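Here is the structure we will look at, set down as structure tokens.
With one protein chain removed, the remaining protein chains of the complex are shown where they sit.
A and B are the chain letters, set down in written order, and residue numbers restart from 1 in every chain.
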């Protein structure tokens, strides 16, 4: 493998700022281009973008929004969704505490959004211990901070076979969690796949709690009436009574329905023995377009399926959410032993692969893989929320 | 009418950002110029400005502050006021939740400020229904969000007879109100008038509440001892006991008075039969300078007069406030049936004309118009707050 380009787009501590480049090799086996720029005006003022294209695949990363992935396209299939929030929003304009801790929703429109690093899930008061062991209350906001922290460093590498974007995002404060995300977003030339390798490090001297959820979101056309979610599981249960109403069709999607109220299903997935590798496949009705997640349950033991097949203008969207825990209030997840604690200097590295499929053959093959994984466990669907998963007190 | 210039100053979704131009036609019958630039440094860093001048009239629009109008001038008469907040403030620096929901006051210094779009008026907890019909509490902040949202698109048009600035501002979120403001700010060459035509659209699939108040503010010299507010009305009542103290002189102004505590008067104006067109005139003591609002009660059925003749350094200012309701807590206005609900995709278009007058003749003529309108109703002044208008519980 030969590296053709290796250059910083943003260097921590430098007055240079985000570098605007345009690189392309139209003659490569899989013609590629990388373009970086900064959006200006409105709520998007100052949002840096890195657009990566090769073959029939493209996607745009937002360093300013915690290295989230704004949107993608594979052939003629857009990856992402249409949010009521039209433009990427500079975190400077976001107040996470708005509307009772729901301010995150004013910037929510990406294909791939990280939730974390110190907390994620439902907003609410949590009680934490300070260094002297005294308890104090911290109002946690929906899905934590990481999506609203600009990366402090971004690097681009282009090799014979892949384009790799790396970023560093600090979620730190004095007298509080000091967590660093180092992400590598890699795409092999000619593929329709992204591999996100995230390393989260506790920069501090004391243990700190860590949560991470990938909010991977799809709207039309992948999401449509008759679309399905396939994944090998031991157990699926609705999050709440509203979700229980839809349990008969928990893995199937309806058309946009104005007034549809969101539903969520908590999965215990099955993974390969040893590696605990697993899969989740969202495929359209015809079975000729799909997005496939591949990850290990060692990295993301919990999986949530979020169904929001509301009206198109309200955000017709489903979220595939591999995570370190379920997106309940952190207080609840802690009680269930699902909140990770990183020791001083400790790092945790995870990998997520997102593949775009656009042939029935490829999709059937992925389905066969899922069926094979399913053999390891009898799938059980609970009609009602389970106390082990959901805060149904 | 011939269009000489038609150009975007800011395009949604473009990395171009706000365009800095300087156009002028000194030889036109009414020599005009338009200049656009971005303020830099301090709290004003990143605030875009469009300065429009023709004849003896000029004003500056702030796209970054929701297309508000910073200040104007007609001949030697400044339009606007001196706030303790000296510079236009980039919304990135504003936390609307500060000081118990009063953060809006840290950016308040414009001549013309919109309050809305989903709420306006006094801060406080409101209860709203989510899509599943469940009630939840939302802490509303003073005068809502719109003045602190940057426009995502701005267009300039210059014709034979007018300069027209258009802007689009999105007040949207996931799982919340998705309202769009499209404003057109038009000034006829050679006039001292602005016509603001606002269209607010519910971008979402579900009905959404909408409130709008124009906070149109004047300080010295238009505001001075002996200045008066003239408007045709059926009913005027003080907002609260403090305002009741000044009911004898509710339409007259005193000199700056250190320690003066604000007063507000709720008007039921009279409009022309049919069009329901009405007027409100602020004129100085000598009656040779005035600012005149023309609008329809169909658009703005409620009018509030805000008197804050405090010390000059504390903000010697009066606000003329045509609105969809009174600026009470939204909860109260909803009970009184004064909160608008826009259906899915529904738009509401309103028009406000602000005229600068600088001759006794013109002012006398406006006063005569007001007197004529007044004939349709016997004006009643209530010594005390009315339960129908004011939250006096």
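Assume contacts are C-beta pairs under 8 Å (C-beta built on N, C-alpha and C of every residue); 3 or more make two chains touch, one makes a residue touch a chain.
Treat the numbers as computed from the prediction; the structure is a model and nothing was measured.
For the options B:45, B:157 or B:288, the residue in contact with the chain missing from this view is B:45. Of the options A:100, A:176 or A:379, the residue whose C-beta touches the omitted chain is A:176. Residue B:86 is the one among B:4, B:86, B:364 or B:378 that touches the chain missing from this view. Mapped onto chain A, the interface with the missing chain covers residues 10-18, 46, 48, 91-92, 95-97, 130-132, 136-139, 149-153, 170, 172-176, 178, 203-206, 344-345. The missing chain lies against chain B, touching residues 37-46, 49, 83-87, 90, 92-93, 95, 97-100, 102, 105-106, 108-109, 242, 258-261, 310-315.
We take it that only the chains that are shown with their structure count from here on.
For the pair chain A and chain B, the distance between mean C-alpha positions equals 42 Å.
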